[in-house]
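With one protein chain removed, the remaining protein chains of the complex are shown where they sit.
All chains are identified by letter, namely A, B and C, in their written order; residue positions are counted from 1 within each chain.
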């Protein structure tokens, strides 16, 4: 059968990224506590296409994903990207996967345990060396300092989502990054709270009011204090309980030199 | 050209609904205050298909929508549905449109005005007589009574969405239905609040704590008190500020006899 | 600590459904071929609330989910629903879970295998006896018979999604329901196709043109022929390649008597 993709293209236009997008696939992720965690990912896989080829071979991306899906560990990403480059005849390769990740969490007073979900992203690119970005979305409670100060009692509060992406030198566990981020709001969230826990988190949030600006500054301070982290970006979105829109703030730091 | 859709089908299977789904179209809606409101709708249009026809004529739906899009008033719905029935040779017709609807709203203390968006739905069906359901999604603040009672200070609160659908005898304005629903939470939401307003709504919510159960019961009481309303359903979803999931409740009443 | 939810409510309004919505949780599903499949579900859990209680105990839903999440098998649903009823003091209980489910699939000519994802739903309710609905969304290729007949060459085709929900007497595997549905379009979809497979599925679709009406009728015929199925609904949406909206059709049958 003819291989149309291999044919020459004469337009002299290289393509930066070409590949498959939004494949839903079961994957197995390395987990700090339980060693392996089964989850389901949305996967994008791209390579560059030199100007002289007409097309890429889309089915090879799926073959590679299929082979490695039970080993989505950070130490395997280079091997996967290398295989993408060699199988597709490309100079660089990109792998993006987004997945719900679950962490056992204890309620603060009762100690009742349940699983909290955090949406995580691995974004890996390679020409010669690996460029890896770890991303995690952490839901938080935020309580408005202005509302607290102005009002005789109460203060509006709401669910927020803080999205943090980091580049680092030495390996960082998702669990450790989540723990750092959960310090940055007025209170963490839980899947399961008993009455005594609800009292605790309500009071904790009230005693710890934070603007969206405070939250990203808090994250900035804590991330910048980790020498191992060479680059980060922080975004926070507060789903305001008194408005039908969000408050938003972002900061970032690059010290890759 | 052959008209394949008109051909006979011998499988003897009538089709309940066939048509076009998710057309995005600009429409003009009748408005209580300003007479006409331009917005953008997602439209579904279906008819039934008798068992002896192979297919329906999809392009006719779009022609009808095109003709009536500047007159999406409730008194035009019967005409539109009749035209769907006659142009498509069907016994019944369905028109569903969902659109953002804007209402001028004054902040409670400063009186500053802005536009609040409410997602509305018209769901109209007709065999012999019109069956019309008006739906509206109203965002609200909800403040947890349990959290307030347990805690020494503060109380968790969050954005909620109450979805109400009604059938009625005599015409009801979207504005009036929204006003009724905005009484059912701990406080309404606003697009624009100055400092004095923020103090007001924070205190109002604190003095007016409501479970998701209280909210749907409040809506039930108020809707059942309107004799003109012959049927309703109420759903409320609270995007909990201390959890990563929602609290939900629903009630309904049918007194169409 | 006071238990506010248990307090009396005097408004005399029972609530049909109250509970937790959109919890993302890892679950383990029984699988026809490999016995157990790890996936991630969106879960809703509701009970009714008698008129004399002020509120339900939301944390108990999460406790129950937590206990049973590794055994989401159809023979466990009654036990889960019974526990919901008894722990929450309710007359009926509802459990809805939606999850991506993966089936190994062989390409039609090369035999290359990959995993196809199908979004599945379990919707279970119980007052005295279990009412269970199995739902599955199956992507298909649809090729337009009218376009084929009118045109000198080619025919427009596109991705479709057929959503089938069934009630039955004796257990049905998701795999078997998917297989039945995959006969109803112009061709099934695959995650991985080699060139010889692509030729095969292209020709298969061209030789097997189907309107959205044909697809739901085909599904109707095949589902009605399974005596074990007592009720079903079928919806198909074609994401038209020549339009920016969908063609849609639905049929259903109830022979529960």
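The criterion applied here is as follows: a contact is a pair of C-beta atoms (placed from the backbone, for glycine too) under 8 Å apart; a residue touches a chain by one contact, two chains touch by 3 or more.
Bear in mind the structure is a predicted one, so any value in this text is a computation, not a measurement.
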item	value
Displayed partners of the chain not shown (whole complex)	A, B, C
Among C:94, C:217 or C:245, residue touching the chain not depicted	C:245
Residue of C:25, C:53, C:122 or C:190 in touch with the missing chain, whole complex considered	C:190
Selected from C:82, C:104, C:176 or C:203 as touching the chain missing from the view	C:203
Interface with the undisplayed chain - residues on chain B	1, 3, 23-26, 37-40, 59, 62-63, 66, 100, 102, 112-115, 117, 191-196, 199
Interface with the undisplayed chain - residues on chain A	1-2, 4-5, 9, 11, 13-24, 44, 46, 49, 54-56, 58, 145-146, 149-150, 211-214, 216-217, 220-221, 237, 244-252
Chain C residues touching the omitted chain (full complex)	116-117, 139, 141, 143-144, 146-147, 150-159, 187, 189-191, 193, 195, 198-199, 201-203, 205-206, 239-245
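Quick note on the criterion: only the chains that are shown with their structure count from here on.
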item	value
Contact graph of the chains (line, ring, star, complete, other)	complete
Chain closest to the middle [Cα centroid of all protein chains]	C
Geometric centre distance via CA averages, chain B-chain A, whole Å	35
Residues of chain A engaged with two or more neighbouring chains	117, 191, 193, 195, 199
